[in-house]
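Note that one protein chain of the assembly has been removed; the remaining protein chains are unaltered in position.
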Amino acid sequence: MRNGTEREAVSEQIISVARLRSGYGGGDILRDISFDLSAGEILAILGKNGMGKSTLLKTIMGFVKPKSGSIKLRGVDVTNAEPHWIARRSIAYTPQEFAIFRELTVEENLRLGVESDSLLKQRLGDVRDAFPRMTERMSQRAGTLSGGEQKMLLLCRAIVSRPDIMLIDEISEGLQPTMIERMAEILRTARSKGVAILLIEQNLNFALSIADRFAILKIGEIVESGRFEGRDTAGKLEKHLRI
Amino acid sequence: MTALFLDIVTTSAILFIVAAGLMIILGVMKLINFAHGAFLTVGGYSAYIVTDYGFSPWLTVPFAAFVGFVLGIAVERLVVRPLYSRPLDAILATWGLGIVITQIIVFAFGRGVQFAESPMSGTLEIFAVGYSAWRLTLVLVAVLLGVGLTALLYLTRFGLNARAVIMNEDLARGLGIDSVKVRVSTFGLGAALACGAGALITPLLSIDPNMGLPWLVNSFMLVLVSGVAIPGLALASLLLGGAQVVVSTFVSPILGGVTIVVFAAILLRIRPKGLFGG
Partner (left out) sequence: MADSYASSTARNRRRFWLVGLVGLIALTTVMIAPYFLDRYLVNVLIRALFLAVLAITVDLVWGFAGILTFGQSAFFGIGAYACALVATHYGFGPYWFFGAFLIGLAAAALTAWLVGVLSFYHGASPLYSSIITLALPIVLVQIIFAGGRFTGSSSGISGFPTYYWAVETWFVIAGVMLVVIGCFAWLFVRSDLGRILVAIRENEDRCAYLGIPVSRIKIALFTACGSIGAAAGFGYAAFTNVVAPELGGFLLGTESLIWVALGGRGTLIGPIFGAIGIDVTSSYLSGTLPFLWKFIVGVLFVIVIVLLPNGFASLVTGAWRKFGPKRRSADANDERASHSILLRPAPTVTRLGSNGEKPIIIEGLGCRYGSLSVLGDLSFEGRPGELLSIVGPNGAGKTTLMRCISNGSERTAGTVRIAGNEIAKRSPEKVVGLGVGRSFQNTSLFDSLTVGDCLRLSRYRIDGARLLRRTHHVALPKPALGILEATGLDKHLDQETRYLSHGQKRGLELAMVLATEPSVLLLDEPTAGLTKTERTAIGDVLLSLTNSYGLCVILIEHDLDFVRQISDRIVVLHEGRMVLDGSVEEVVSSDLVKSVYSGHAAEVA
């Protein structure tokens, strides 16, 4: 599916972050972050808590205004854009916390992922392929789903919008291994369709199983990055990530 | 007894209609619109204009609602938007706006009292008692309004967007919902409802530049007690409106005037989030 010529053809940088600096109030959480991401590629951002991973996604989505640096999505500068405008540029964001509307039904949550309700009907197939059980729970209130099912709903909502870019924040947290494997399959399928995925993870195993490249965030800076090359990489990374 | 029952039901209906616009604004925008009383007055005068120019009294409410919508959009842009992060100041600014609107009305129409033709007059026989037909109609209007708002909120995409913004504005924005547009539309709708309500109550009382003022504080209290939910508002209107009628009838009309305010203050101390909130 991916060979050298295809990779050259799809060399357009879907996400391009340069010298990004941002934070809340006086302090800086992110200092001098730069990276690129192409279509059909999964980049795993690793690092311990509090090092800026979530802030990175929030800055890209426009919830935190960068203090300096730039963000480009498909060549378009979105550094100071509003979140709702960015969200409509075929980008799906799954936050780590408060990611679904617990008071709304599964169906209503999914509807919010697409522009019009008729589109959802057409794309229900996507949901069924990803997670068949979700289609049985359409009129259930999202808050009554189990933790794992809520994460699945989150991913379904992202999938159903058929984005070109996905920003995923620790979606495997607290999930059973079988579900994690299912999610890995879904993300691999998305990648094969050309989606660029930025994956925030603390679960090194999960990241290893699907990501092409990695970058380790420490106190707001990327201290190490590269391609995943088998179990050696894993050993090298462990020392950065252990408690 | 029947008359008392009808008084309670109709008074509750009227309170519900008047407070509905304030509630939507508070729910979606988390703001108190203290120009609400002035909007009611604008609605009353819109009704007056319509009948004064010889049009059918049934057109007063739609016209008033239209005027309210336009006014609401303008007010949101100029006065309310800069104050999203300062809710207490928003109360003051909208109050000031209310003064400005009132003075414009005085300038245009004078201080005197006006009357608008009522779409429906006379009484209806109900439960062997003759009762004001218009008041009874307002009960129907209140029910339709409640049902209509609920439908808007739960059956339309706009309603879904609005509910998303109410629950978690950031998450809604992250899903592509332009929360500013939602706020503008909501304020327009709230203002339209307020003006419409003003037109609806003119057959019951006269029209003067300060007619909206007594309703402002009562609406405000009802909305807070309601916990910002449509069923909550209906319940609050029934409970507190009923209390007002009972006190007015059996104790004194003057104390009846403050019943809602006093009971609401006590209720909110016990349950700060209102009857349905939290």
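As written, the chain order gives the labels A and B, with residue 1 at the start of each chain.
Assume a contact is a pair of C-beta atoms (placed from the backbone, for glycine too) under 8 Å apart; a residue touches a chain by one contact, two chains touch by 3 or more.
The model shown is predicted, which means the values in this text are computed figures rather than measured ones.
Asks: For the chain left off this view, which of A:21, A:48 or A:182 is in contact with it?
Replies: A:48
Asks: Have a look at A:18, A:81, A:119 or A:219 and name the one touching the chain we're not showing.
Replies: Residue touching the absent chain, from the options given: A:219.
Asks: On chain B, what residues meet the omitted chain?
Replies: Answer for chain B: residues 32, 79, 82-83, 86-89, 91-93, 95-97, 99-100, 103-104, 106-107, 217, 220-221, 224, 252, 254-255, 257-258, 261-262, 264-265, 268-269, 272 touch the chain left out.
Asks: Tell me, which residues in chain A touch the chain that this view leaves out?
Replies: The missing chain touches chain A at positions 23-29, 48-51, 96-97, 172-173, 177, 202-206, 208, 219, 231, 234-235, 238, 241-243.
Operating definition for what follows: only the chains that are shown with their structure count from here on.
Asks: Residue numbers of chain A touching chain B in their complex, please.
Replies: 61, 63, 82-84, 87-88, 93, 95, 98-101, 103-104, 108, 111-113, 115-117
Asks: Which of the residues in chain B come into contact with chain A in the complex?
Replies: Answer in residue numbers: 157, 160-161, 163-164, 167-168, 170-179.
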